[in-house]
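For this depiction, one protein chain was excluded, whereas all remaining protein chains were kept in their positions.
Now for subunit A:
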Amino acid sequence: MTFPASAREERGATAARDRTFWGKLSGWAPYGAALRVATASPRRQFLILAICPVIWVLTQHLGPMVQMLRVSLTDAYPVAPGTPQHFTIEHYLAFFHDPLFWQPFFRTLSFAGVFTFCTLVLTYPVAYFLARHVRPKNRMLLLLLLLIPFWVGEIVRTYAIMILLGNTGAVNLVLKWIGLIDRPIPFMYTSFSMGVGIVYLTALYMLLPLYSALEKLPASLNEAAADLGAGAWTRFRRVTLPLTLEGISSGCTLVFLISTGFYATPVLLGGPSTTVFAETIAGFFHVAGDQWPTGAAFAIIMFLAALLVTAAFQKLMSSLRKGDSK
């Protein structure tokens, strides 16, 4: 219900006589004038609301990516004043010429895929337990317990993994204690230590989507399947898993994208044989600026590849979902 405009104005005049801050503000002539100009038409009001966010999003969110694309296509950056700038795709071609470049690239993609899968296998039972076997009253508590370590930063948690897996680390100490080994196993600076670190850092991003997907699932579905004679494994495979594909898909997408972007963790936990593409890209920015275009081109290649993989994965998942509902 709205009052006619005249009634509104009349009430506005009453408010203006108020002694409160707001009353004084709406009675203040410059404020009233500015407001009348701003709200002269709904269209103008909307434009005033929209202009700042749109400019911010275009210049700050899209701008860096566009500029990176532009730099990747120039022959040299930054340009010395007076010299002409040429467009070229040689930096993209350089990627295919040297195994030193494309090997870390494919390593990154395959590592990220494997680590994402490991995270999924590790966190699915945890999410399942929380959503299906814990009383709702305790659920939040047990979930919060898992959230605490994830407030801690990337570097600190990477360091914690270094201490865990080092030659004189806790795992080797325990193994020696039980008598399984005589000499420490060199876990560190391998793809294994890197995997443990990255799974450790990304587990939460998988756990939360899985948990919310599982929580939405009504228990009656499982009971119905059990009544119809389905065993535990069949129930999981035919009921629970298909209905949580959406959670799996968003969790995997998130974890995959994050895993490809790690820089410090591979530097600290990996070795020479596990150089990832992030380190290759970073290499172009540590030295003099004339290698920026190559680094920018490689970053674009990496981003497009990561997007392609996740898009293909999501397509696969949605076709699985559709196939199941038939």
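Following the convention adopted for this analysis, a residue touches a chain if its C-beta (ideal position, glycine included) is under 8 Å from a C-beta of that chain, and two chains touch if they have at least 3 such contacts; residues count from 1.
Basically, contacts and distances are computed from a predicted model.
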item: Listed names "TctA family transporter", "YolD-like family protein", "ABC-type spermidine/putrescine transport system permease subunit II" or "Sodium/panthothenate symporter", with the criterion being the UniProt name of the chain not displayed; value: "ABC-type spermidine/putrescine transport system permease subunit II"
item: Residue of A:45, A:110 or A:319 in touch with the missing chain, whole complex considered; value: A:45
item: Hidden partner chain, touching residue among A:29, A:100 or A:148; value: A:148
item: Touch criterion as defined above, residue of A:76, A:94 or A:122 at the omitted chain; value: A:122
item: Residue ranges of subunit A at the interface with the undisplayed chain; value: 1-3, 8, 11-12, 14-15, 22, 25-26, 35, 39, 45-46, 49-50, 52-54, 56-58, 60-65, 67-68, 71, 78, 122-123, 125-126, 128-130, 133, 142, 144-157, 159-164, 166-170, 173, 200, 203, 232, 257-258, 260-264, 267-268, 278, 281-282, 285, 292, 295-296, 299, 302-303, 306
